[in-house]
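Moving on, here comes subunit A:
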Amino acid sequence: MTDILTRLLSGTALLFLVLLLAILYDGVDRLVHARMQRRLGPPILQPFYDVMKLFVKENIVPRRAIAWVFNGAPLLAVTAVLMVFLYVPMGSLPPILSTGGDVILIVYLFALSAVAMVAGGFASGSPYANIGAQREMVLMMSYEVPLAIVVTTLAYFAYRSGIPGEPFNLTTFVAMPLWGVAGWMGVLGLAALFVSLMAVVPAEVGKVPMDIAEAKTEILEGLICEYSGRNLAMFKLTFALRNSAMCAVVVSLFFPWNIGSSLGLTGAWLLVADFLFFWLKVLLLQVFGVTLIRTAFGRFKIWQASQFYWVQVGGLALAGMILLSLDLLA
Partner candidate 1 sequence: MTCRPQYVQECKCPDEVMNCIRETLGECLLEMELRERMDGMPRRVLYRDLWIRLKRDGFLKLVDRLMEIDFLHFHVMSGNDDGDVVTLNLHCSLFREAGAGHRLGVTLSIPIPKDDLVFPSLSGRIPGTEYSEREMREMLGIHFEGLQNTDLLFLPENWDEEIKPWRRDETGPAPENIRELS
Partner candidate 2 sequence: MSAGSHKTYRIPIGPVHVGLKEPVTTWLDVDGERIVKATVRPGSIHRGIEWMARERNPIQVIYLAERICGICSFTHIVAFLRAVEDAAKIEVPIRAQYIRSLVLELERVHSHILWAGVACYTFGYDSAFNLGMLLREKVMDVLEALTGNRVNYGVGTVGGVRRDLTPRAAKAVREMIEFYRREFQTFLDVVTEDPIAKARMRNVGVLSQEDAVKYCALGPTARGSGLRVDLRHSSPYEAYGDLGVTPLVPQDYNGEVFGDVYDRFFVRVMEVIQSLELLEKIVDGIPEGPITWEPKLPKVLSALKAADGIGWGIIEGPRGDDTHVVKLTKGEENVTWWKVRAPTYANAVSWPLMFKDQEIADAPLIINSIDPCISCMERILVSDARAGRSEILTRARLVERCREKTRRLMGA
């Protein structure tokens, strides 16, 4: 009983902290983006202001929208992504719900939030939102393939190379970095998997060049075109959270090293140091994997993005899979 209570409390506290960090990172993203464009950029706390403002604005439900889906979708979307953080070990802090879930569940949670957004788009009854929702669906179908390949390959590799623990659980990967287990072919394969997973990130978080479903200049913000006020704020949170969540998962899978123990820290300090180090890694990944990419490229068209994920990224992921299998055989 007390266990459940502590988990509940610590979970809530953690999620709150994560929410703040995710929004802050969104601010960093915008600032870095602006600086790279030789602009001064917004204050770093800008996303906080935006979200708070949106919460006190009027919440309009279009007359042609299906109200309960329209209002429920943002809530579901944001909850689903928040849930992801319950399964991600942060530094030496074990995941709150470690026993209950694994990588497959995380992938599903991401998909669930995307589906919620699609449902919201379809429910808003605007042709632009409709197109946006269709695009999001197509995009989802495209990036799920490389994502599935990466996740299953990693789990298979972990299982076959005899790493202790549940093969699909993130704690397994964190406890024993795969880079150390693999041979040179395996390292190559892991690198390929890493790159293909990073390629999925912009699509998951809806940023250029994969912001096809929300393209402002094409279909007027698409999916979220009809949303305002509180609902829009929740979608903004969803995007920020997805960004951090995706990067957190990548960090757990590929860069699970901790700093605390090598500094000789113990107890609470170890937890704090590792936690901070974990989020530092997430930030770095976010800046290099999302912000730089979105500064350097334009937007894909939907079929170009599909092709990109099916052929290039999918191919790379497959190559990674083959290399890792060869490594296992060798």
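The definition used in the following text is that a contact is a pair of C-beta atoms (placed from the backbone, for glycine too) under 8 Å apart; a residue touches a chain by one contact, two chains touch by 3 or more; residues count from 1.
How were these candidates chosen? In short, all candidates are chains of the complex that A comes from, given by their letters.
The structure displayed is predicted, hence computed values, not measured ones.
Touching subunit A in this complex, which is it: 1 or 2?
Result for subunit A: touching candidate is 2.
Provide the residue numbers of subunit A that touch candidate 2 in the complex, in ascending order.
So the residues of subunit A in touch with candidate 2 come to 36-39, 58-59, 62-64, 126-128, 130-131, 134-135, 138, 208-209, 211-212, 215-220, 225-226, 295-304.
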